[in-house]
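Removed: one protein chain of the complex. Kept in place: all other protein chains.
Naming follows writing order (A, B and C), and every chain is counted from residue 1.
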Amino acid sequence: MKEPSAKAVINHMLKNDRFSAWLGIEVIEMSLGSCKISMTVRDEMMNGFNIAHGGIAFSFADSALAVASNGYNKLSVALETSMSFTSPVKSGDTLTADATEISLTNKIGVYHILITKQGGVTVGSFKGTVYRTSKTLLKP
Amino acid sequence: MKEPSAKAVINHMLKNDRFSAWLGIEVIEMSLGSCKISMTVRDEMMNGFNIAHGGIAFSFADSALAVASNGYNKLSVALETSMSFTSPVKSGDTLTADATEISLTNKIGVYHILITKQGGVTVGSFKGTVYRTSKTLLKP
Amino acid sequence: MKEPSAKAVINHMLKNDRFSAWLGIEVIEMSLGSCKISMTVRDEMMNGFNIAHGGIAFSFADSALAVASNGYNKLSVALETSMSFTSPVKSGDTLTADATEISLTNKIGVYHILITKQGGVTVGSFKGTVYRTSKTLLKP
Partner (left out) sequence: MKEPSAKAVINHMLKNDRFSAWLGIEVIEMSLGSCKISMTVRDEMMNGFNIAHGGIAFSFADSALAVASNGYNKLSVALETSMSFTSPVKSGDTLTADATEISLTNKIGVYHILITKQGGVTVGSFKGTVYRTSKTLLKP
């Protein structure tokens, strides 16, 4: 029996991820510990100031964290996250998240995720720490 | 002419907040610098592990940040946020957010928000920093 | 054999903590999961703007995190910390840190620590997450 690929694990995880589906997330690239994903911002994601609710860019980054950290087939859950908001996001904007692994030990992974919009403007910087459980996502 | 009340300002803000409406947020209490809000978690908010996507509790806390910080009628936007996830959230759970002001200067406000579910179990701890612009939300 | 008290565990830990000694930290109160500590800021702690270096208030909060989280006699190390700086600190100021436990599971503890100076002015708000190892600090 061989280990399932990161791609198989993440496809299995995303198939059941209803909120990431609501966000409209697409995976552009992924490998163990990193990914690039995208989404397009819609009217129903706006806050009371007619810019995207902060929860939208955060949720998008949090999905990138799940994609980057779970490819090892070791169920990983966010313990700690922080996000800097650097530029407003509007309806129609296309967001891209680039996730990079900063550290990985048996129990803990740390990831940095940069969120940009079209034109390459940074809209947010996210740091996330996951706890790596001993459960698998797909049976080997 | 007199200043609009915090309640009038926040009602105006929330009236246009489509994503908070999608979340199903209700304001239980609010005054200048603090609030208590609630929401009920739904199936479409689940992630690939059948627990609530981290973005849901974060978005809920971020709405509490907007309610607590904007009652002064000084448009305030999140600069920095951090969230600790301490217990999983499931579909059907009722969440409550309690926001407290930790510091307020002319330009910057800092808030601590505790998220609990039914039974008083803490599911998250959120810290948010807002930049206070010179724009009003409602004309005096 | 009985478990050592939180006080005995923390006294043992602090006896060897050379940097907390350099800071001049005194424990005012402590129990399982919480503490109040104080220190006085000195000239050699200033940065290039003649206010206390940000590392001073952070280090002070980080010591409070160690005191609050290690009393269970389960060696606990910081995984994640965040700090908001809300008011400048000067030489001669007396700082107080109040640590509160927000969540505690077998492996993870989350603490909120408020830093004030004389007059009760908040100078910082700190959130820290520790990983609880299976090592003891004192033999039972």
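Everything that follows uses one rule, which is that a contact is a pair of C-beta atoms (placed from the backbone, for glycine too) under 8 Å apart; a residue touches a chain by one contact, two chains touch by 3 or more.
Because the structure is predicted, anything quoted here is derived from the model rather than measured.
Student: Among C:Ala6, C:Ile37 or C:Ala66, single out the residue that touches the unshown chain.
Tutor: Looking across C:Ala6, C:Ile37 or C:Ala66, the contact with the absent chain belongs to C:Ala66.
Student: Spell out, residue by residue, where the missing chain touches chain C.
Tutor: 12-20, 22-23, 43-50, 52-56, 58-60, 62-63, 65-66, 75, 77-85, 88
Student: Going by the touch rule given at the top, which residues of chain B touch the chain that is not shown?
Tutor: 79-80, 82, 107-108, 129, 131
Student: On chain A, where is the contact patch with the chain that was removed from view?
Tutor: The missing chain touches chain A at positions 80, 82, 84, 86-87, 102-103, 105, 108, 110, 112, 114, 122, 125, 127, 129.
The rule is simple: only the chains that are shown with their structure count from here on.
Student: Of all the other chains, whose mean CA position lies farthest from chain C?
Tutor: Greatest centre separation from chain C goes to chain A.
Student: Can you check how far apart chain A and chain C are, centre to centre, with Cα atoms defining each centre and the answer in Å?
Tutor: 33
Student: Could you put a whole-Å number on the gap between the CA centroids of chain B and chain C?
Tutor: 28
Student: Name the residues of chain B that each touch 2 or more other chains.
Tutor: Counting only residues that touch two or more other chains, chain B contributes 80, 82, 84.
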